[in-house]
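Dropping the structure in here first, questions after.
Complex shown without one protein chain; remaining protein chains in place.
Letters are used for the chains, namely A and B, taken in the order the chains are written, and counting of residues starts over at 1 for each.
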Amino acid sequence: MHEKTVQQHAEALKKGEYSSVELTTHYLDRIKQHESLNAFITTTESQALEQAERADKRIQSGDATTLTGIPIAQKDIFCTKGVLTTCGSKILEGFISPYDATVITKINDQGMVMLGKTNMDEFAMGSSNETSFYGPVQNPWDTGKVPGGSSGGSASAVAARLAPVASATDTGGSIRQPAAFCGLTGIKPSYGRVSRYGMIAFASSLDQAGIITRNAEDAALMLQAMSGFDARDSTSLDLEVPDYMATLEDSIAGKTIGLPKEFFGDGVDSAVADAIQLAIRELEALGAKTVEVELPNSEVGIPCYYVLAPAEASSNLSRFDGVRYGFRAGEYDDLNDMYEQTRAEGFGEEVQRRIMIGTYVLSSGYYDAYYIKAQKLRRMISDDFTRAFQKCDLIAGPTTPGTAFPLADKNDDPVAMYLNDIFTNSVNLAGLPGISVGAGLDEAGLPIGLHLIGKYLDESTILNVAHQYQKVTDWHLKAPGGFA
Amino acid sequence: MQWETVIGLEIHVQLQTKSKIFSGASTAYGAAPNTQACEVSIALPGVLPVMNTEAARLAVKFGLAIGAEINQRSVFARKNYFYPDLPKGYQISQFEIPIVGKGEVEIEMDGKRRKIGVTRAHLEEDAGKSLHENFDKETGIDLNRAGTPLLEIVSEPDMRSAEEAVAYLRKIHSIVRYLGISDGNMQEGSFRCDANVSVRPVGQSEFGTRAELKNINSFRFVEKAIRIEVDRQIDLLEDGGEVVQETRLYDSDKNETRSMRSKEEAHDYRYFPDPDLPPMILDDAFIADVKQSLPELPHERKERFIDSFSLGVQESDQLTQDKALADFFEEVNTTSAAGPRIACNWILGELSASLNNEDLEITQSKISAPQMATLLDRIHDKTISGKLAKEVFAAMWQGEGDADSVIEKRGLKQITDSGEIEAIVDQVLADASDQVQQYKDGNQKVIGFFVGQIMKISQGKANPQQVNEILRKKLD
Partner (left out) sequence: MSITSDQITHIARLARLKTDPEKSEYYAAQLTRIMNLVEQMNQIDIGDTEPMSHPQDAGLRLRADAVTAEDQREDFQSIAPNAKDGLYLVPKVIE
């Protein structure tokens, strides 16, 4: 049952091959069976079964959408009414959210069934899922390896077939990098496409919700359901969402794929570089043309990102002060001590590190040298993409320089960890859509991700190309050993 | 040494919107604590701000009214600091590009007009309230007010005395009330003032070190607080001390200012553009629409009073400062046939005195405008004399009823029957043959004596004009 994709489940439910309750029970059992992956922070069994029952009634009464009755795992960054919402942090201890994020409402309206809340790097700050207060998540392809982050729980859950699909968010690569590390399809749409309301903010001008699935077709289907205008988010786009499914089968012959030379340099593992070259051959075989493009400022994407994201985060995380919800320290002398103890005990090391960087770059005397300079660089990086897209329809490259690394490997070196997102975070800086699809395995059998970047608002093209690629390859069909 | 005072004011005006600046929570005053604190007001994780169009309209209205530059592109920024009544840990405000730029207002001091510069006015959200009294070891936080729209109006350091500062404050108060952008209620905190005060030796061009006086909640206290702070600074300097740049709180009970220790820690607000809110762009149509809705402003109304009603400059100014008073005057004037001159005299005279006596606002007047109009009509149609009208006014103020019933009850109706008056005149002249002789000898002044006697006998009810006429006729 769990080998099926979202689309396949939808057909089976429609035909009555099994009910949503049966399907849900099956996945809940698998989650229990594979608890050691630590992919979930919370499972919501009783609510899931209630939702599944309702979904079955909807299906019987003919009131169902394609997604009705299909289980989903939600990243624990989304507020879910009546359910513990932690963002992977101790500071949200006991935070039973009194409201639903817009994404959750939209998915619930489809009649999907929430299995639980997936583990993640604390406040989405991390690339290995090791900063979670709830402990690291294992990569099903090799349980000694990280699943990537910050949406590591979502990726691990989908890869291990504990859920057919999981929601995720991406501030600098947090959907695409774990999708790559776990051999999955992960799409981050254009900034503004999916509402941020109820998605706990890390860096507001970079955060964007998306989805991790097993293939591009499911990604298109899910993105369709999640996207659209939301009056409660001032950065939500009041534009009609294209029909992503309608263009999946379009031929990609004649499409021009830009290959930035900066993405194919020395820093990339040879296995990854080889796999990406092969993938590009496949796309050429489908009739796509390739052209070299330049993203000359991409090398400073990481420095720029590590000014802007922490700056916004330092402010976004000020609301966690132990006053109105969440954790409050047990002992303190006075108000300031209460704040300081609560935040020092409630936030993990990486989060505190980033709050300090952000506070520093915004503080008096450093604002111009760091924050303003980074914003100017952001514009230059964005302009680079605009220029590149004059020559091509989409850009391709590796999602990450290497494959999944061992747990605890980069814990002592934040800088080495940050470099993991070298190809992904400039896409967030520019607000562009990006997708990662499985494009091979390295010599250790670990997945490699192909990264496709689209023009602003053009998710359709990258979904179309990803789908056409998956029609002629089978990387997306491979399951990690023991989880098939 | 001679000292010069330099004052700049920061006025926080709560804008009169139904809902908060960035959420759909109500802004109504006086609700039970935290019942108007929605998920945005209490800053739940994941919530986002959405700007209220009315707050922008009201800010633009103010800007246009003082002839200020309107920034059609303004930017919301975050001002970061921790305080329990600030739930997000930052206040959404405007920093580099405020909605209203440079403007000015005119004040009048001892008949002299002066322009006071307005540096800027920016939109921001109000904080919640900290309640220190309810609990022993704790402070209670009520977030109903958190997110109420504020317009912070920042002046240039253009004022040179406490009186000027109050005149400017009153002017701004008058403008916001006229525009209807705020209820201006100082007790409820919808109109608040911080004053930056410094002194310098006369003739020195650089400013002295300033102290910021926080949240002074009445016009009277603003004047007192500034005076006492100026005295403190001068004493300090003359004793060879130095003024420290700090925030000070005015204690109205002790009439002193004192340093606010909790705010002493150096602030670093780390302003940066709020990534949740793109720049606010107001197009020409928006501005034009607001312009069209502008009501008559105090200075315009004042000019009209001078031109149309032939009132003096100063009395027009007095009448128009408070919109409610000007409205009262206009209502009396249109209802009564007595004319603007007499209406003005009575409103600035008896009525204002009575209000002042009891510390009442015009809106709390015990005599309504229609009642006042009837009283003036009775003077005008000679039912009562101006002198007796004061008695009638006092009775009305005490709640004895309207003008007609007081006149009736007290029998104050003027005697206008010439036969009756003639009889009194004859009696007075007969009893005062000495004075009649003096008159005949050319002493015109005794006429006053006769009038006095006649009024005494008639209990003031004889029509003075008729009395005069009959007297002259009899004597000449």
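Just so it is clear, a contact is a pair of C-beta atoms (placed from the backbone, for glycine too) under 8 Å apart; a residue touches a chain by one contact, two chains touch by 3 or more.
Not measured: the values here are computed from a predicted model.
When the omitted chain is restored, the residue from B:3, B:82, B:95 or B:219 that touches it is B:82. The missing chain, though absent from the display, is touched by one residue of A:380, A:408, A:444 or A:477; that residue is A:380.
Across A:240, A:266 or A:334, the single residue that touches the chain missing here is A:334. Residues 17-19, 23-26, 32-42, 44, 50-56, 73, 76, 82, 84, 130-132, 134-143, 249, 260-262, 268, 270, 272-273, 275, 277-281 are the ones on subunit B that touch the missing chain.
For subunit A, the residues in touch with the chain missing from this view are 94-96, 98, 191-192, 205-206, 231, 234-235, 237-238, 297, 299-300, 302-304, 306-307, 314, 318, 321-328, 332-341, 343-345, 347, 352-353, 355-357, 359-361, 363, 370, 372-380, 382, 413-415, 418, 429-431.
Operating definition for what follows: only the chains that are shown with their structure count from here on.
Distance between chain centres (mean CA atoms), subunit A to subunit B: 57 Å. Listing the residues of subunit B that touch subunit A in their complex gives 39, 42-51, 78, 80, 82, 84, 87-90, 139, 141, 268, 270-272, 275-278.
Put simply, subunit A touches subunit B in their complex at residues 78-79, 85, 87, 92, 95, 97-99, 101, 196-201, 203-205, 231-235, 311-312, 314-315, 317-321, 323-325, 335-336, 339, 359, 362-364, 367, 371.
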